[in-house]
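Below are the C-alpha cells for one structure; questions will follow.
Apart from one protein chain that is not included, each protein chain of the complex appears where it belongs.
To keep things simple, chains are lettered A, B and C as they appear, and every chain counts its residues starting from 1.
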Amino acid sequence: MDQNNIDDIYRDRVILDHCRNPRNTSLLDHFDLTGDAINPFCGDEVHFQIGLRGENLIERIQFSGDGCAINMASGSLLSEAVTGLTVKEATQLSIRFVESMRKPIGENAEGEFIGELSALISVKNFPVRVKCALLAWSALEDALSKNKSTIEPDSLPM
Amino acid sequence: MDQNNIDDIYRDRVILDHCRNPRNTSLLDHFDLTGDAINPFCGDEVHFQIGLRGENLIERIQFSGDGCAINMASGSLLSEAVTGLTVKEATQLSIRFVESMRKPIGENAEGEFIGELSALISVKNFPVRVKCALLAWSALEDALSKNKSTIEPDSLPM
Amino acid sequence: MFDVEKIRDDFPILSKTIYGNPLVYLDNAATSQKPRQVIDALVDYYENYNANVHRGVHTLSMEATDKFEDAREKVSTFINSESSDLVVWTRNASESLNLIAYSWGEANVHEGDEILLTPMEHHSNLVPWQELARRKNAVIKFIPMRGNGTLDMDKVDELITERTVLVSAVHMSNALGTINPVRELGEKAHQQGAKFLVDGAQSVPHMPTNVQELDCDFLVFSGHKMLGPTGIGVLYVKRDILNTMEPFLTGGEMVLDVSYQEASWADLPMKFEAGTPNIADSIGLGSAVDYLNSLGMENVRTHEKNLTTYALNRFKKADLDGMDLFGPDDPEIRGGVFSFNTVDVHPHDLGTFLDRKGIAVRTGHHCAMPLVRSLGVAATVRASFYLYNTEREVDILVDGVTEALRYFRDGSE
Partner (left out) sequence: MFDVEKIRDDFPILSKTIYGNPLVYLDNAATSQKPRQVIDALVDYYENYNANVHRGVHTLSMEATDKFEDAREKVSTFINSESSDLVVWTRNASESLNLIAYSWGEANVHEGDEILLTPMEHHSNLVPWQELARRKNAVIKFIPMRGNGTLDMDKVDELITERTVLVSAVHMSNALGTINPVRELGEKAHQQGAKFLVDGAQSVPHMPTNVQELDCDFLVFSGHKMLGPTGIGVLYVKRDILNTMEPFLTGGEMVLDVSYQEASWADLPMKFEAGTPNIADSIGLGSAVDYLNSLGMENVRTHEKNLTTYALNRFKKADLDGMDLFGPDDPEIRGGVFSFNTVDVHPHDLGTFLDRKGIAVRTGHHCAMPLVRSLGVAATVRASFYLYNTEREVDILVDGVTEALRYFRDGSE
C-alpha cells in the first residue's frame, strides 16, 4: 500500500530514525541544569540534563523520555540541535521553533529550519500532534530558565 | 375579516356570553361547601360556594373568578350544569368532563355533552387553553371533596 | 446594507402561513428564528465532520475540534472579550447564572452579605440568588423602579454598601424592553468593591456588546435568542475572577489528571465544561455570530430602534381604549419589546385571537412574575421584534389588537 501519506510526518524516516535510536541518551556525570516536561493526557515525558562550558555554552546534553515517535524524535533532534549553542542561542532557537510550530500552516516555510529540525516542522501537517513535538521544547525551556540568575538579562526569553 | 377561525373557540358566542355575563355570581347567605383553584402561571382564579339540600343535593352554587374568557365561561357554565345535581352526579360529571377534555381530539364526540357544556368541549381545539377550561372543575372537585365524610363511599371519585 | 426583505429570505420559517395567514413572528424575546446559514452549519457538521472533540487524533475529530474552538473565538470576538478562554459554553443563560451562583457564589457570598438586583430580573437572574442567599443567610435588595419602568438610579448609591458583594442587572428587560444603564451601575458596584454581572440575554442579540467597555465581571446570554440553535449558552467571566473559581460540573473533559483518589483541573475554559460539549450547537452559534456580523450589530440596533419608534407611534395613534403599554417611551432606552394589558380582554384571549391571524405573541408573566404582578396585572401580552421584522408587521399587530378589543368587548366584527 501507498505509504506516502504517512511519510508526510515520518518524512525521510528522520523522525522514525531518531525515535528508534534516540541520540544523546547517556547520563552525564556532571550537569548544570535539568529540565522536565510531562503531558498528563498521553503520559509522554521528556527529561534533559545539560552540562555547560563556562556559564553559557551548552557543551553536553542528555535526553531521556517516554512516549510517541514524535515526542522521542523531537527530544533527540533537539538535543543535537542545541549542542554547541550558547544558552542565549538555544533560548532563541526554542522561541523561534515554538512560534513557527504554532503559526498556521503556510505562514512560514519549513526552510526556516535547516537540517533535521525541518523534519520536525512538518508535524504541523498534523495539528493534533503538534503538542507531541513541543513537549521536548518545554523541557528545554524548563532547563534554561533555571539558568536565569547566571545569564545576562538580555538573553532572557521575552 | 373572517372571524370563523376565532369562532371555533368562542362558538355560538356561548363562551363569550358566559364570560361577559357570568351566571350565579350572587354570594350565598348560607353554604355548605367552598372550593377554590388558582393557576399561578396566568393568575386565573375560580371560587365556588355551594349550598346543599340535605346532604347531597346541590341546590345553589355561587361562582366568582378572575381570568380569561374561557376560565370565566367555564366557571359560569359549570355552575349552571351542576345546579340540581346530587354531589355524586356532579362528581361523575366532573370526572367525565375532565377525561373528555384530556382525550385526544376526535376520540370522543362533543355530543357527549349536551347543551352549553359542549361549547366548552370545543376548547380542545386549542390544547394550550384546555387548562383554562379545567380550572373551574378543579375548584368544583375541591368543594365536593370536602363533602367526603358526609357522602356514601361509592360516590367518591376514583 | 441592511435590507430587511433580503434578510427575511434567509429565514425559511418566515414564509410559513398560520391558519392561512402569513406568519408574523413577534415572540423574539422568547426565542429567535434561525437563518438558513445556521441550519446549514448544523447539517454540515453532522454530515461532514461529526466527532467528539479534543484529543482525538483522527481527521474528523481534529476538524470538529478546530471548528468548535473557532466558534468560541467568534463569540469571544463578538463581545470583545480579551481572550476566548474566558468564554465558557453552557446550555443557556440560566445555566450560566447558576454556574456563577454555585461556583463564585458559594465561595464569595457570606452571611449578611448583600446582593443587589433590579425588580425587572428574569426568574433566572433572581431565583439562583434567592437560593444562594438562603444557603448563606445573605440579603437580597432591589433598586426601586420609576413609573415608566426605568431604574431609579438616584437610589443606587445608598443601596450599594460595603456589604454588597454583587450587583446583577438585566441589560435589556424581556418584560418591559427597558435598557438599563449598566455601565453606570457597574461603576457604582466597583466603587464599593462589589462584582458586577450583566444579564445580556436580551441585549447581546440586539445591540453591540463590548465587555471591556462595559467593564462587567460576568456576562451571560443564550444562543437561541440570537439566531443560534437551542441548547447553547455563554458565560463570560473576567480572567482574575475565573482563575479563582472552582469547577461547577465535574467529570470528563474538564480534568487534567485523575487518580482513584482525586482529580486536578484542566485549563480555562475547559475546567468549566464537563462531559461531551454541545459541539454542533456551539458551531451553530458561531455561524449565527457570522450572520449578525455580516449585518452589523449597529445596523441591527438601528433597525429595531426605528421599528420601536414606529410601533410606539402606531399604538399611540390607534389610541386603544383601556390599553396599557408598559415600559419607557423613549426608543433610546427601550428595545423592541411591547408588553401591554387591556382592560376587559384577558391576555390569553388576546393571544389566541392574534394567533388565529398568524401573529405569534407571548402572553403571561414572561418569567418575571413579581415584576408583572407589581404592574397590577397577572399577565401581559408581549410582542417583541427582531432584525427580520417590518413596519408592515407592526401594522398587522396594531390592527389585530384593535380588532380583538372590538370583538371581545361587543362581539361585533
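The working rule: a residue touches a chain if its C-beta (ideal position, glycine included) is under 8 Å from a C-beta of that chain, and two chains touch if they have at least 3 such contacts.
None of these values were measured; they are calculated from a predicted model.
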item	value
Selected from C:Val182, C:Met369 or C:Leu405 as touching the chain missing from the view	C:Met369
Sole residue of C:Asp85, C:Asp113, C:Asp217 or C:Asp355 that reaches the chain not shown, by the stated touch rule	C:Asp355
Hidden-chain contact residue, picked from the options C:Val4, C:Val127 or C:Leu375	C:Val127
Positions on chain B where the hidden chain makes contact	40-41, 127-129
Hidden partner interface residues of chain A, rising order	1, 3, 5-6, 9, 13, 16, 41-44, 66-71, 126, 129, 132
Contact set of chain C toward the excluded chain (per top definition)	12-13, 16, 18-19, 23, 25, 27, 30-31, 33-34, 38-39, 42-43, 46-52, 55-61, 91-95, 97-98, 119, 122-128, 130-131, 134, 140, 142, 222, 224, 229-233, 249-253, 255, 257-263, 274-281, 348, 351-352, 354-355, 359-364, 367, 369-370, 373
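The rule is simple: only the chains that are shown with their structure count from here on.
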item	value
Maximum inter-chain contact count - chain pair	B-C
Centroid-based (C-alpha) most distant chain relative to chain C	A
Rounded Å distance between chain B and chain C, as computed from the means of their C-alpha atoms	39
Centre distance in Å when chain A and chain C are each reduced to the mean of their C-alpha atoms	48
Chain A-chain B separation of Cα centroids, rounded to whole Å	82
Interface hub residues of chain B, defined as touching at least two other chains	none
Junction residues of chain C - those touching two or more other chains	none
